[in-house]
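Excluded from the complex is one protein chain; the other protein chains are retained at their positions.
Right after this comes chain A.
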Amino acid sequence: MGLLSDPNRRRALINLLTRLNAPICAVCYIAGVAWFMGLAFEPFTLRTYMSENAMGSTMVEERFPAGERALATGREFAAHKKRAGGMPVDWLVKTMQSRGLEVFTQKFSRTLPFPDENKERYMVKGTNVYGILRAPRAPRTEALVLTAPCSPGDDNNQAVGLLLGLAQYFRNQIYWAKDIIFLVNEHDLIGMQAWLEGYHHTNTTGIDWSPLQGRGGSIQAALSLELSSDIITSLDLVLEGLNGQLPNLDLANLFYAFCQKIGVTCTIQGKLQRNDWDSVSGYSHAVQTMMLMVMKQASGRPWGDHGLFLRYHIEAATIKGINSFRQYKTDVTTVGRLLEGMYRKLNNLLERLHQSYFFYLMPSLSHFVSIGYYMPAFGLLAVILLLRALDLWVQLATPPVRTEDGIADLEQVTHSPPTIKLIPKETIPEVLSVLTPLVISHLTGAALYFFPIQFQATAVEHFPVSESEAVVLTAIAIYTAGLALPHNTHRYILTPDWRVLKLIAVLYMAVLLGCTALINFSLGFILALTLVPMAAFITPHRPKVLSAFIMVILSPACTLLFLVFFFQDLQEIPVSFEDGWMLFLSVISQGILDHSLYGSLVYPLIALMVYPCWLLFWNILFWK
């Protein structure tokens, strides 16, 4: 800072930064990407370790014996489910009661803003059934939750069976210090949302639910169980929750520790851990695992029933049983023992999980990258925007002078201390004139946010499409219509200097991406990856057609399209272009649904902030 208070040195520094601006930006970008790719390289990452002492040293013994009986219960549940054509509420209530739980039900209903074609639902009505195992030693102050969704078809019957089996086994133990709530939720996330809102007596999404009759105090941790076969080959851990929130890393550590102890194959993102980090394929495997996590987190949607717990500061994860063609098989008793061990350790907790990291990425289940390591990657990208802003600021501050009059120019700079005074008087209305494109692009963003759902009825009337398609196509239409904006706005701008607009746009983008990355690193980083180079180098003097093409390619919607393909590719289910396009459409509709059903913030963020910001740059490109 002493450097800056010396005018000569400051001038030198600024000269350096402005002269070498483009190369520095390029270097920063490359360094940022390289840093990010380096995160998956095992020597650069930390091994996971249990931070919570209450769960670390005390070993527990797992004795759950009744896997076969749990499967039988699961089959019985399946039969009753088929007979009832949905949730077998009465049977569940009776079964839970006979296992000595206090049983309660909750009814809920929700009308979706438009029909969900993936899950084929529009007006949703359902019932959650939950039983509370009262801890003998605690006065209903703390609770743990185990949930299994009641899915349509033949899915998840084993999970419900195991849940009931565990309930029966847990009920006969004396050591519980926290109430345990066994919840079977209908309509997966919608039921879960209703139950959580009922439990905490809030209403953030306008769902109708009947009040809960029984509670167990503040919930400390939750696990959601998905199990669809009698025998599994591996267990998969799902961590990504609503808005990219993650549970405390200790929950993942706990799962990993017990998988190791009991000898169950465990995966994250469906990827096994590999030990050959020094080979190219081993490294690329780690990169793929991490990229999957980044993309799932960036999507901001709950990737399992656990995802909604995180809003309430309840550490939660989903455990999925996978049955593939691997050799090594695990039976349900073993899964039950694993869950028993995890619950006993969670029961030992004195405080809620808080010792370990809340912000991390996992290139494998045994390694993690903490926020301190991944933030520099984003920082290197974000600094490009600041450098460009500085460059523009200096350009604006220096009135265009003849090159031979360099000395006079310098004197003028040095004599007038606060640089703001150097802006000529007439730029003040110019700054105001920048408001026009700002306001117009934000109005377009607002239209993109509000119109698709508002005008779905009109769209369905006039075009031969379903409601869901209508919403998505309206959104795409508005998005594309926004590209015509420059032809409408340029005439209102009085004394155009594109650099003022660009300066504001660049700073706006820096703030926007910075805030996003703090909340959801993955989303911020992916947006920065595509938007920053575009923002850095767009000027009205570039070749119009080529630049326009590049800009469209780098726009948020196209980024999303690429990510859909990339995601499918990483999951080893490559799709053709048509399928990918359909997937892209459904991802958009899911994003809108996630927003209105669970309060995911990605869609409003893109529509109301990122897209208008991108439009500003589009404006600059077509400046006249």
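What we mean here is this: contacts are C-beta pairs under 8 Å (C-beta built on N, C-alpha and C of every residue); 3 or more make two chains touch, one makes a residue touch a chain; residues count from 1.
Here is the rule we use: contacts and distances are computed from a predicted model.
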Undisplayed chain, where the name is taken from the UniProt record, one of "Phosphatidylinositol glycan anchor biosynthesis, class T", "Small ribosomal subunit protein uS19m", "GMP reductase" or "Enhancer of polycomb-like protein": "Phosphatidylinositol glycan anchor biosynthesis, class T"
Per the touch definition above, residue among A:H200, A:K261, A:R274 or A:H442 touching the missing chain: A:H200
Touch with the omitted chain, as defined above, among A:P136, A:G153 or A:G263: A:P136
Touch list for chain A against the chain that is not drawn: 1-2, 4-5, 7, 100, 102, 134, 136-142, 171-174, 200-202, 215, 217-218, 311-313, 350-352, 354-355, 414-415, 417
